[in-house]
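Up next, chain A:
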Amino acid sequence: MEKKEDYILECEGISKAFGGTQALSNVQLHVRRGEVHALLGENGAGKSTLMKTIIGLYKADAGSITFEGKPYSVKGPVEAIAAGISMIHQELNPEPFLSIAESIFLKRENTVGGVLLNKKEQNRRAAEILNKFDFPYGPKTLMQELTLAQVQMIEIIKAVSCDAHLIIMDEPTSSLDSEETEHLFRTIRELKDKGVAIIYISHRMDEIFEICDRVSVFRDGTFVNSCNLGEVTKDELISMMVGRNVANVFPKTDCEIGETVFKVENLTGNGFENISFEVHKGEILGISGLVGSGRSETMRAIFGLDKIKSGSMYLDGKKITNKSPRAAIKKGICMVNEDRKEYGLCLFRSIRENISLPNLPARQRGLLINQKREKKECGEVAKMLTVKAASIEHDGFSLSGGNQQKVVIAKWFMANPKVLILDEPTRGVDVGAKAEIHSLMCEFAAKGMAVIMISSELPEVMGMSDRILIYHEGKLNGEVLREEIVSGVMGQEKILAKEFGGK
Partner candidate 1 sequence: MKNMKKGLALLLAGIMVLGMTACGAKEETPAAAPEPAKTEAPAKAETPAPAATDAAAPADSAIPADVNGDGKITIGYISKNLVDPFHAPINAAAQEIFDQMKKDGKIDDWTGILDGETDPNKQIDRADECITKNCDMVIILPAEATASDPAVTKMADAGIHVIVVNSKTDSTDKVAVSYCGSDDVYAGELLAKWVIEQVPDGGKYAHCQGIIGNSAQIQRGEGLANTMKDHPEFESVGDFPCDWAADKAANVATDMMNKYGDDLKAIICDNDDMSSAAQRACNDAGRKDIVCVGVDGNQKPLEMVKAGEMGATVLQDGVGQVKAAVSVIDAIIAGQSFEKENIVPFVLVTKDNVDQYLK
Partner candidate 2 sequence: MAVKEEKKVLGVDRDKFRMFMGKYGIGVVLFIMIIVISIMEPAFRSAKNFINVATQVSINGMISYGMCLVITTGGIDLSVGAQLALVSCILGQFITNFGVNPFLACLIALLASTAFGFLNGFFVARFNMFPFVVTLSTQLIIRGLAQVISGGNAIPLTSETFQHIYSSKVGPIPLPIVILFVVTVIVYIMLHWTKFGRYIFAVGGNVHAAIASGVSEFWTKVGAYTISGLLAGIAGIIFTAKTSSAQSNIGIGYETDAVAACVLGGTSFAGGVATIPGVVMGIFIIGFIYNGMNLIGIESYYQSMTKGAVIIGAVLLDMVLNRKKG
């Protein structure tokens, strides 16, 4: 009886599916008044989906939510705030030219007669709240003058000023330095004392142990367990997060690994530091790490999409630099980007044109494109990669996500590169296409390409790679060989531990 009153938020039997993917199935979450409750799980475990369901961005297919003892159902963040739940998103998008006061009172401005803004009153009230938090700037300061941590602070202040009883923080420390983090924790403790409950999503185990009272673990869209943080160890939590059998559904074939094709030394850039590795002919090199750990950033820089601050790259033993993807492609380094929408296809152009785009210079007859040859070769490649379309003259728009991905891979297959980088090659791809893409990777390796694959799915990395590099916060944190995985020396738990910064 007493326990019932303890909970400020009770989610029961929540399910949510997107198309064919079950993002949440029958999960629960119980948060007590005045506690800091951690949510833990791998990428794609369903944490974000659940939070978005709570603030009304998604509508659950099934289940019920009770907030402060009453049934709770909202249609969007605005209603959620009115009900007393605020969420501070991972990526903050402040309006640079609004003042602090204007930001705090955005969408609930003080008005005279409902039309004109009462700026004076608004600034006065803002100053009052800012004072309460010892915020170092006045209400008229523009948002663009604040640091990221301060912007976050304003978000928190805003949440509190809305009289939020529950604040959801999604990776709040991901862009803060240690001092700012310390400040955030102080604020969290103050809020806790005032009886505000906080749901704290983070990948940083140490932080969770420092600031949180209880934790709920999610895995593959299901709820695993809730427990008090004093009663579990880090390792126990990690095994809760992993906990599945890695069935060997991957078609990895062993092929002969030849000499070193590509090598980087002490590569440093935006989001990664001192990265050194090498990749060989016929090898599939897996790259694992949490989102934002610097894996994609490294590869983008190698491909010439981002700048490299220092370090060097060698292709076939020769030192190279890639100022643009154009230069990289010319040398034989190609990349399938993780952001398929942005970097993948020209959706309104035909499959043929998309496949041949990077391969045109080699397929010219004089000044003109050899259209006959183009048609033939593109058709062959598309067929080989089992792109499902009525004809290669259809535009990219008519294809499913998996088939779009195959077209992107097809254009690089046709380019026949020395090094092929695949960033999340199977994300958002249905099961059948996934398997086909996996077999393709093996074929590429068999042809003598060096394949680098980034994936957030541990089983995929473990199932497909000859060797795995593990990233943690912009640095390499270990290397795992296929033998170690096959022999069971390195399990998923150990790799995940490394991703979380463990040794």
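Observations, loosely collected:
Here is the rule we go by: a residue touches a chain if its C-beta (ideal position, glycine included) is under 8 Å from a C-beta of that chain, and two chains touch if they have at least 3 such contacts; residues count from 1.
Candidate selection criterion: all candidates are chains of the complex that A comes from, given by their letters.
The structure presented is a predicted model; accordingly, all values stated were derived computationally and were not measured.
Only one entry among 1 or 2 touches chain A in this complex, and that entry is 2. For chain A in complex with candidate 2, the residues that touch the partner chain are 19-20, 303, 305, 324-326, 328-330, 335, 337, 342-349, 353, 356-358, 360-361, 364, 367-369, 371, 390, 393-394, 397-398, 400-401, 404, 411, 428.
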